[in-house]
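A single protein chain has been omitted; all remaining protein chains appear in their positions.
When the chains are written out, they are named A and B in that same order, and each has its own residue count from 1.
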């Protein structure tokens, strides 16, 4: 039993998703196909990488992930397969693989489109990625599919700026509930905090939080709150409401400052 | 072959759905996972219950349904598994189970989070519900998963007010076609009607219907109509149009009055 997942920016009103699923089932009839998401913001490679980074660790070994965002193949950005934590990721080498995992891939193989029957055309996922994914699903050795490489392109993730008494961070993602996820990990927070009191300001000093709770239901509906979420990232939210809407927050735009009481 | 369904208010642009599916397949590789819906209106437990009520009877016995809406566990609203008509339902005991079926569950078991490796965190579906669902899928006896209870919390469904010559009812649901579904069952209607003529008024006397048809194609496009739908609930619609938009109808808000001719 093999699993192939799809992460794309294609709308459900198109025929693309169905064509790709049909083509997979024609080659691997008992394949389990899982939609990670077809609602990636268009051309937003970092959105796709964010979803995969936080979902792939829950999948079984040998799962095959097709990334169908920005799939134009060029000499500068070839089509590659990476093996990360015993799973396979297929997509363009445009920096996205460096966002999916902090440890480098165990194996990287560049696919030669000519080895497959690729004509010049506008749908490489259907005409190339699916063939490679199905080869992997059938047990073909990744090394026979192309030329091994040693490096993937790097894309620097936003890390918060820290000094002794503060963390200067950003919203990196807003979810469908209107919660805003920052790039402050619990580890960074604890390291700077050293158990001191603090103020968290979201964009302005008017939006202030002075404690981090453990669970949404510790506060009333409508309360502005901060919580470490299941990713261990500090999340700004309004219980039963949308912090994004009410505070006007935007990913990669809104600033979060944590100011710790100087310890003298 | 086991079936697990998901009913949540998570958007497809998040990683939650994919993480949950991956986690299920890691434990039960040949599981069939069905999305009942991920478009539940946020925090609307009654919306989730409505969809499950009308879809679960079509599923095979032993199907396992995860309800991922309002999933914060508390002493007052614990996490439970109910067996209803030989199927399993997992969720918080907040009254939703009483809306899914009119007959009480055959079995109710309260899950002790400590028995599973639950840390304080914000994603109980991934970290707890999935484990319980997979235990059931692997054939574990429900009674070994927690402590048996005898009662679920009740949430009263809206029933229409009736007297000898009228039914005073409400819209309880509006579907994607703009049809408005009332809480008037065919049984209630027939009982009060006693085959008399009637007027149905939707919000105002200007929106009047004087007969119930059998099928949409009995009337022209654009006609306001009433029909008993496949749930045997009276449905107000405009053929090939949206009654909801044109008449400004809202679930749990708009009034429907049926007035029967006094029989003297």
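In this section, contacts are C-beta pairs under 8 Å (C-beta built on N, C-alpha and C of every residue); 3 or more make two chains touch, one makes a residue touch a chain.
Quick caveat, the model's predicted, so the values are computed rather than measured.
> Identify the residue among B:136, B:227, B:243 or B:256 that touches the chain left out of the display.
B:227
> Tell me which residue among B:56, B:79 or B:129 touches the hidden chain in the full complex.
B:56
> Of the residues in chain A, which ones touch the absent chain?
Residue positions of chain A that touch the missing chain: 10-15, 17-23, 25-26, 29-30, 33, 42-43, 72, 74, 120-123, 126-127.
> For the chain that got dropped from the picture, name the residues of chain B it touches.
1, 3, 5, 32, 34-41, 47, 50-60, 63, 175-177, 214-217, 227, 229-230, 235, 240
Everything below uses one rule, namely that only the chains that are shown with their structure count from here on.
> Using Cα averages as centroids, what's the distance between chain A and chain B in whole Å?
Measuring from centre to centre gives 33 Å for this pair.
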